[in-house]
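The complex appears here minus one protein chain, its other protein chains still in place.
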Amino acid sequence: MARISACILLLGLFASPAVAQEATELQPATETSRFIFTSLLALAAGAGLILLLAGFAAREAGVVRAKNAGASAVKAVALVAVSSLAAWLVGYNLIFSVEAGGFLGDFSVWAPNEEGASAISDAARFLYVALGGAAGAAILAGAVAERIRFWPFLVFTAAYASLVFPIAASWTWGGGYLAAAWKFVDFGGASLVHACGGWAALAGAVIVGPRLARYDGEEPRVQPPSNPGLAAVGGLLIWLGLFAFMAGALPSLSAAADAMALARIFVNAQLAAAAGVVAAIALTEIIYKRPDLNTLINGAIGGLVAISAGPAEPALWQAAIIGAFSGAIVTVTRPLFDRFRIDDAAGVLPAHLLCGIWGALIVPWSNENATYLGQAAGVVVTAAFSLTMSILIWTLLRYTVGLRVSPERELAGLDLRGEAAPKPKM
Amino acid sequence: MARISACILLLGLFASPAVAQEATELQPATETSRFIFTSLLALAAGAGLILLLAGFAAREAGVVRAKNAGASAVKAVALVAVSSLAAWLVGYNLIFSVEAGGFLGDFSVWAPNEEGASAISDAARFLYVALGGAAGAAILAGAVAERIRFWPFLVFTAAYASLVFPIAASWTWGGGYLAAAWKFVDFGGASLVHACGGWAALAGAVIVGPRLARYDGEEPRVQPPSNPGLAAVGGLLIWLGLFAFMAGALPSLSAAADAMALARIFVNAQLAAAAGVVAAIALTEIIYKRPDLNTLINGAIGGLVAISAGPAEPALWQAAIIGAFSGAIVTVTRPLFDRFRIDDAAGVLPAHLLCGIWGALIVPWSNENATYLGQAAGVVVTAAFSLTMSILIWTLLRYTVGLRVSPERELAGLDLRGEAAPKPKM
Partner (left out) sequence: MARISACILLLGLFASPAVAQEATELQPATETSRFIFTSLLALAAGAGLILLLAGFAAREAGVVRAKNAGASAVKAVALVAVSSLAAWLVGYNLIFSVEAGGFLGDFSVWAPNEEGASAISDAARFLYVALGGAAGAAILAGAVAERIRFWPFLVFTAAYASLVFPIAASWTWGGGYLAAAWKFVDFGGASLVHACGGWAALAGAVIVGPRLARYDGEEPRVQPPSNPGLAAVGGLLIWLGLFAFMAGALPSLSAAADAMALARIFVNAQLAAAAGVVAAIALTEIIYKRPDLNTLINGAIGGLVAISAGPAEPALWQAAIIGAFSGAIVTVTRPLFDRFRIDDAAGVLPAHLLCGIWGALIVPWSNENATYLGQAAGVVVTAAFSLTMSILIWTLLRYTVGLRVSPERELAGLDLRGEAAPKPKM
């Protein structure tokens, strides 16, 4: 019996840590199962990002004038392709090859490395990051819509997805100097995706110049969405897509705590988006005496963008306040851009640029790991880098190949010529 | 060797139950892994419900006249936000704080409680339930489209998502008296979401009154969908979204039996939807001599709504019959509403109200745990409660702030004024 007792004791010694782990952490808590579930989450998030990009396509095409919807649609499909190839050939490797605390990774073409004992499939992370970079390009597509030429836009997109976004992202997500020296926190890309893309979009809107006749009168000439139903669907797909964006940023999925964090992220995101919409409704009522579809959509996007900087930590009421403030930002600032004759055709700057900045700055309110100084540093550095690079590239394009369609083409509509296939011009 | 034998025996005693469990139930069958996978399922279902709401937006905007599509789009985005905040501030807590067999929970604001040994993340369930409440609001948005004012609609939505849906749901999903005393079964909300929302929509359509000129002639004045492609996409997104609705109602995801139940639910739902469409095609051919897009979409939705009351139990042929009967309901009853001058602008009542009732009543055909009497009790109680509350709120709104836009505005189209931002009316 003594021998058996010894065995029981021994079994207990071996078994109890495992049992304790099960109770608090879940069965599939081995490194391998962590790898699997985290990878599957990134793949699901990547699939969700395609919905995000479909949402951007629907929103821009639904908001611009019907005569330009085809040009917006073409850009929306093309930018996904160009960004993905840019991520493969240059961008992805730049992000994750930067040395800890460093400034620049290497430019070699990415080849998937799944053999190592990493926490996630390298290919799954690539898909997520490549489509995340495309989201930045989709933002700027909206700002320069209705007058940009197709090829210069593609070249900018390629440069943006190869260099601008990846280098900015490497400093935080890749463990570069913003993460190391400034403890800059940007969980879901409020600054690194949305503000970074927003700065590029701002530079583009200014350098391309406003649409013809936009500012001819005392008031900017405006038009209602050409396809409001499509725009609303786009807004809700972006809503869902930004959930996916945050889900894919979860570093690990294996323990009960991870599932709870994901649920908390989604709920905070939902309340931020909802509060953003409600604030936008209330303020448009006060200021303009009527609801405005694009401002409502921007309220939701603004709330989601802002909360994405640190979605897991805020209390529910904090998430709602962050979102409500975002809704106020998008409503109040929209006319300011027009005052400075910055013609943001699809209205993307208030939500992506301003709420991206706001979200990154407010992280320390609920997250002890971040400081206001560090966040400000991250925001300023991202802004300076994205703006400098973007001005350089846009200006280069402007004075070489030119950025705008001809005035005749712009007035007639960018879609004038219909289906290409049957009339080769060779 | 005897000692070693004893150890082997002992190991066998400890190990064999675990092995047996693995063979029949799956490795992650601990309470913790059950928590994780059930929570992840609810989160995925919540994401799917955003697609459902995008589907409602697309369908309504695609079906109404182009001059009102913008107003429908604005409502479709706003109701998601208002319903989510209502669920947080009042609704969600009401559902799940009701005591067993009771009538009313408490009205305190929900704060997530994830510490307890519950079967699912409270936050994940909140997301699912909040978006489920929004689905009810989306139903009624369709019935009152093309003439309702924006703000009264928002107030009704807030009241509906705060009180009407949650109290009705608490009686069944929260373990209140319908579940306790009547064994009322409504797995996926056929009565609690669709019929409950449908009654509110019916009350709204009657109290708001028909669209101008709708019933001026001998026949109701009708118009084709303004954007049929968008409506079809909406129908298919609703199709997918109702799959998500049923998936999120699964109480637990951990065993092989759970995966099989989920697969069976999806297949039954698919066959019910398919049979609903085919029945609608056949009957529209017989009655009207031509297919009708909105009736086909309603055939699918009707089948999905009906089967959702108890999707796991029916045999495949039973699911198909339940769906086919739903398709017949939506086709045959559509003119009846017009006969009584109930102007259901987007045609939501046949599928959501009538098929919701039909689905709840037919549950006992395949589910031994439900009785026809209990189901009838649940349907009648839900109807009485939703209708009473809705009539009260709609009437209150009608005689205080008013429900309809002006006749001039209605004739000109609700979208008349375009983008708000550049013309502040302060």
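Letters A and B name the chains as they come in the text, with residue numbers starting at 1 for each one.
Here, a residue touches a chain if its C-beta (ideal position, glycine included) is under 8 Å from a C-beta of that chain, and two chains touch if they have at least 3 such contacts.
Everything quoted here is computed from the prediction, not taken from an experiment.
> Which listed residue (A:154, A:207, A:315 or A:391) would be found touching the missing chain in the intact complex?
The missing chain is touched by A:154.
> Touching the left-out chain: which of A:70, A:220, A:248 or A:276?
Spelled out, the listed residue whose C-beta touches the missing chain is A:70.
> To test your reading of the contact rule: which positions on subunit A touch the chain that is missing from view?
These residues touch the chain not displayed: 3, 6-7, 10-11, 14, 27-33, 35-36, 39-40, 42-44, 46-47, 50-51, 53-54, 57-58, 60-62, 69-70, 72-74, 76-78, 80-82, 84-85, 88, 110-112, 114, 121-124, 126-127, 130-131, 150-151, 154, 227, 230, 233-234, 415, 417-426.
> Please give every residue of subunit B in contact with the chain that is not shown.
Looking at subunit B, the ones touching the missing chain are residues 3-4, 7-8, 11, 15, 22-28, 44, 48, 219-220, 222-225, 227-233, 235-237, 239-240, 243-244, 255-256, 258-260, 262-264, 266-267, 270-271, 273-278, 281, 284-297, 299-300, 316, 320, 334-335, 338, 347.
The rule is short, and it goes like this: only the chains that are shown with their structure count from here on.
> Hey, how far is the Cα centre of subunit A from the one of subunit B, in Å?
Measuring from centre to centre gives 30 Å for this pair.
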